[in-house]
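Note that one protein chain of the assembly has been removed; the remaining protein chains are unaltered in position.
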Amino acid sequence: MDIPYTVKNRPDTGLYNGKLGVWLFLASEVMLFGGLFSAYIFLRTGVDNWPMGAEYLSVPLATLNTMFLITSSVTMVMSWASLKLNDFKKFKMYAGITLLLALGFLVVKYFEYTSKFHHGYFPSTNNFLGIYFTMTGLHVLHVIGGIVVIFFYWMPGAKMWETDPGRFTNRIEIVGLYWHFVDLVWIFLFPVLYLL
Amino acid sequence: MANMTPEEVKHHIKTYVMVFVALAFLTVVTVGISYLDLGVTGGIVLALIVASIKGSLVACYFMHLIDEKITIYWTLLATVAMFLVLLFLPLSTSLAQTQV
Amino acid sequence: MSTDHHKESFWTKYIFSTDHKIIGIQYGITSLVWLLFGFTLMMIMRYQLAYPESPVPFIGSLLGDGGILPSEMYNSLGAMHGTIMIFLGVVPLAFGAFGNYFVPLQIGAIDMAFPKLNAASYWMYFMGSVVMAIGFFVPGGAANSGWTSYPPLADVATMGQTVWLWGMVLLITSSLLGSVNILVTVIQLRTEGMTWMKLPIFVWTQFITAFLLLLAFPPLEAAGVLQLMDRLAGTSFFMPSGLVVSGEVLTNAGGGSPLLWQHLFWFLAHPEVYVLILPAFGIITEIIANNTRKPIWGYKALVYAMIFLGFMSFIVWAHHMYITGMGTTIGAFFQTTTMIISIPSVVILTALLLSLWGGSIRFNTPMLFALGFIPMFGIGGLTGLPLGLAASDIHLHDTYYVIGHFHYVVAPGTIFALFAGIYYWFPKMTGKKTNETLGKLHFFFSFIFMNGVFMPMFVQGLAGVSRRLWDGGEIYAHAADVLYLNEVMSVSAWLLGLAQIFFIVNMIVSLRGKKTAEVNPWDATTIEWTDTTSPPLGHGNFETVPSVYRGPYEYSVPGADKDFTPQSEKG
Partner (left out) sequence: MLELLRNLGLPSVAASTQGPAIDNIISLIHWLMLILFVGWGAYFIYALNKFKASSNPKADYHGVKSHFSSYIEAGVAVIEVVLLFGFAFPIWASRVNDVPKGPDAVQIRVVAQQFAWNIHYPGDDGVFGKTSADLVDEAENPIGLDRSDEFAKDDIFTINQLHIPVNTPINISLSSKDVIHSFGLTELRVKQDAIPGMEIPVWFEATMTTEEFLKTTVGTAREGQGFEISCAQLCGLGHYRMKGFLTIHDDEGYAAWLEEQKQYIVEDDEDDWGDDEDW
């Protein structure tokens, strides 16, 4: 016997299990980053002089990264829409671009981090850098998680398209929701850490 | 989003592209604002407003929140409420802390 | 159907199973072992409290130093007792075991919504508990800054604290997976006819509990990450500048705040206490309805009270922090919310009490534990009130009064409810009956000794004896009058430990006995009892999934031929 509503929507809620599940998971993620944002505000208001992000950080690189993530978000949603249109090739293309952009994000982040270390800026230098490394570090872990999952459905997991296309499309929608959330977190991290 | 016609999907795709353009534009705007000298408070407020607009665009269109099911709205409503509590209540508590 | 097509090996069937019933039992066994262990730690500590600085018998040689429990180890055991009881004992038992096993059965689902995730959350919990156990073997011993882990103490503590934090990260992740699973299961997999207002209260409590875990735990995870950064990367999120610890000026950058941790911690830990009590309410409600043979009084009031309780629990946390120097407005706010949150608890208890009226009460073992729960929770809840008013909390904060308060709600409260649940559902889980005599002995002795341990705590607390004192307050003059109680409490605790032998023997004997239990031994109405095979393993819990036609507690319906009408009965 199979668990119901993995592909079809339950009539009264209009949802399939995975979608509800991922939204609940994202709710907890909101609270996780919420805890860190709360810490940020708390620490910042607790001291007299809080450094401007731009003193330590590179705004151009972060702008580039913002663009990477925004674009990857749109390609992610396009890859799902392609599946909806039964166009598996386009799905492959868009998901591939998403992966590339995500990797691009990581590469830029790598250069950002190493250049901080070169200048002798470490998490322990001050609380601004501490919270910067913690928040972006956690975000990077989320990006890496996203890459792993997208890669899985791009290569080995894509076989499911042949056996169970409805379910595969749903999975991509779920992965997409997660990926947009990662983008959304960055949309807030960017001004909060770099610009204020 | 389980049962959409191809036309609907195509229509959606147009929206995605538009949202993408808006997001890119707003990113430029935020960076631009940060070079203006608006003072700390002004800068923070404006930057956060822009970020919220961007965030809502992503949530509403990419994540399809604009027409989602009631269950998800309820869940998110509760989450947002707790999120706001988490963000501001500790702060107001510490600001009211008795100190010499 | 219950049986799978292919033969499963022992490993896939019992160890890496994705069947919610097996996972529930895994949770149950692991958490019971931890409960026993956590209790053992406390029995050791109680020796030092009763007879300060005398060698502990039997296990003294493990403690070093002539068999006397050293004060730093006392702190370790105390912190680990709290952590283990709450995060490794009660939550996994109440939410992991009972939730997993009975939520799908009670709503007529064939399994949890995400069986693999379910297994993952058990194994995450298991790993978390292994990590916690490793803490005892690292240099400096296990975490010793209290279960609350307040920095800066926890920031500068020995390595055990780092292990504790890693353990917590795993446990939190496990709870998050578990709660997503329960929520989706309840929302999506209710069988036909099982509308929200026909859900058994037990399912409601699990549902609300899952919400609390989902939204309250992540901030603690964030806080845990920050504390790990403080300890491993040298940040100073929780450390202000210019600290001088043991004569050394710390070289941290400073600028952090110890209170930040307290906010993030209590943001979880207050909702957490309702995580401990809500499933208990659920179990108690099932058993009371069943053994009074009448519907529960005020079903709707119960449901709304619990939802309200869940919401409110997010905005009362700073009542643990009055003495940190809270201002007047915020103080007034938190005192008010704390008083408000006591009202739904009163409503819940009132509904349970009124449910007795007009019943035809059977006093079997589960019912005895359920009835014991009510006044015990009453004492625990009522003693929360003086703590909730900042003015009286000035005197009572961090004294044994607090210890007494919360043990009454968690030990003779929640633990009794869990025992009640175990006795009640044992026939369902195993097809076997437990021994009533042993069960009743277990109840009466536990009841007496629980009170023997915790009642004197209020006296010590009123006298102002601080908690977490290695010598039990011996050096303080204000404790002199009430010091003799330490021995009373300790002896009660050991006798309480002995009383558990009835339980363990009962479990072993019953498990080895024959499958003699009927399908529905208690004549209950909820649909887990309509199931014909007991216990059916594998996905698929029912021969045919029942549809639901009526409320969960249709006992003694006028005009019906039996005194219970199952939810799945048409008409």
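First chain written, first letter: the chains are A, B and C, and each begins at residue 1.
Going forward, a residue touches a chain if its C-beta (ideal position, glycine included) is under 8 Å from a C-beta of that chain, and two chains touch if they have at least 3 such contacts.
Because the structure is a prediction, the values reported are computed rather than measured.
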* Structure fact -> Which of C:169, C:182 or C:379 touches the missing chain? It is C:379
* Have a look at C:43, C:134 or C:243 and name the one touching the chain we're not showing. => C:243
* Have a look at C:171, C:371, C:499 or C:548 and name the one touching the chain we're not showing. => C:371
* Using the touch definition up top, pick the residue from C:292, C:313, C:365 or C:510 that touches the left-out chain. => C:292
* Structure fact -> For chain C, residues touching the missing partner are 70-72, 75, 144-146, 150-153, 156, 239-247, 249, 254, 256-259, 292-295, 297, 323-328, 331-332, 335-336, 339, 342-343, 346-347, 349-350, 353-363, 371, 374-375, 378-379, 382-383, 385-386, 389-392, 394-399, 458-464, 466-471, 473, 475-478, 480-483, 555-558, 563
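Convention: only the chains that are shown with their structure count from here on.
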* **Selected interface, B-C versus A-B, where C-beta contact pairs are more numerous** => A-B
* Per the centroid of Cα atoms for each chain, what is the distance between chain B and chain C, given in Å? -> 37
* To do: Identify all positions of chain B at which a residue touches two or more other chains, and write them in rising order.
  => 71, 78-79, 82, 86, 90, 94
* Structure fact -> Multi-chain contacts in chain C, i.e. residues touching at least two other chains, fall at 187, 215-216, 219, 257, 260, 263-264, 267
* Using the touch rule from the top, collect the residues of chain A that touch chain B in their complex. => 8-9, 13-16, 19-20, 23-24, 27, 30-31, 34-35, 37-38, 41-42, 45-46, 54, 59, 63, 66-67, 70-71, 73-74, 76-78, 81, 84-85, 170, 173, 176-177, 180-181, 183-184, 187-188, 190-192, 194-196
* So in the complex, which bits of chain B are touching chain C? -> 71, 78-79, 82, 85-86, 89-90, 92-94, 96-99
* Hey, which residues of chain C end up touching chain A in the complex? -> 1, 110-111, 113-115, 117, 176, 179-181, 183-184, 187-189, 214-223, 225-226, 229, 233-237, 252-253, 255-257, 260, 263-264, 267, 539-540
